[in-house]
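A single protein chain has been omitted; all remaining protein chains appear in their positions.
Now for chain A:
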Amino acid sequence: MLLLAGSIVVSLSIGSSGLPLADVWGILIHQLPWMSDPSKQWDASEIAIVTQLRLSRVLLAVFVGACLALAGSGFQGVLRNPLADPFTLGVASGCSVGAAFMIVFGYTAWIGLWSVPIVAFGTGLVTLVIVFALSRARGAMNVESLILSGVIVQAFLGAIVSFMVSMSQGVINEVMFWLMGSLSTRSWEHVQLIMPFAIVGSPLMFRYAQHLNLFVLGERHAAHLGVNVERTKLIVLLISTLLTAVAVSIAGVVGFVGLVVPHLIRLLVGPDYRIIVPLSAIGGGIYLLWADTLARTVLSPKEISLGVVTAIIGAPFFAYLLYRRKVQQGGGASA
């Protein structure tokens, strides 16, 4: 929590416009009604940069990161698959198909901002079903074949999204940038959209944390201890997909967050999901906040897309996990 607060402070203070630190905080504090000090005046554009752009963007990074990390811990727990995350399962791509469709063809006016995540949720679910069906070919679902199915579906869906983008006129640049994962050109509306999901999602997932612990022992053990296995799996998968859909609708496909964060947390605190779930939400916020801060400052004033930053960190991490699994299985230590 402290680390999260600290990261917010630092990230708020860094930016491409080169505002002095004191001004940034002066403006922010000035916004609080009981702190307003009429003697100080700032430029209207400076106020806008801080409150409209920077603050909203920082909060968005925190919430998107929290959603993705929660979804990752949910997928990993229910599937008992350490390599699962919204991105590697193809769910994020599935959501992006729905979201891109809405954005490219301009149906966003239908029920306002909410229409994008709702449609993204629908296509994300369909994708999850397809990926499961592909990997379950011979009865059991093994760890690698599930991820392989995810990658295949992801490649296909990526092509569909690119095709839709080429068909559209005008908004290509914006959509392409969103696709690669980005938090630029987002506003307070988006913060309002994602905040309830991140805030409700955490306790909802936490309610199933002990169930996920029992899943570690196997589905039968869980069933004999009174867990309604099928219902629990369904609910956790739905929550995870919904959190993914909301995050994708806002930030595009930001890969590997749901993989990296719960793993790091697990390394730090052990296997108990009652600790992993809440810390993943906080850790996801911190992780994405720093990733986004890097994205907008490294080549300042140009921006790198956020998805590029998380992939550069996440893909090698994924490779390492895959390698470690192979070593463990080769050694036969724990099958």
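The definition used in the following text is that a residue touches a chain if its C-beta (ideal position, glycine included) is under 8 Å from a C-beta of that chain, and two chains touch if they have at least 3 such contacts; residues count from 1.
Keep in mind that, in the parts below, contacts and distances are computed from a predicted model.
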Protein that the absent chain corresponds to, by UniProt name, given "Iron complex transport system ATP-binding protein", "Outer membrane lipoprotein-sorting protein", "HTTM domain-containing protein" or "Glycosyl transferase": "Iron complex transport system ATP-binding protein"
Residue among A:A223, A:L238 or A:I313 that touches the chain left out of view: A:A223
Sole residue of A:L214, A:V236, A:L279 or A:I304 that reaches the chain not shown, by the stated touch rule: A:L214
Residue ranges of chain A at the interface with the undisplayed chain: 207, 210, 213-214, 216-218, 220-221, 223-228, 270-272, 274, 334-335
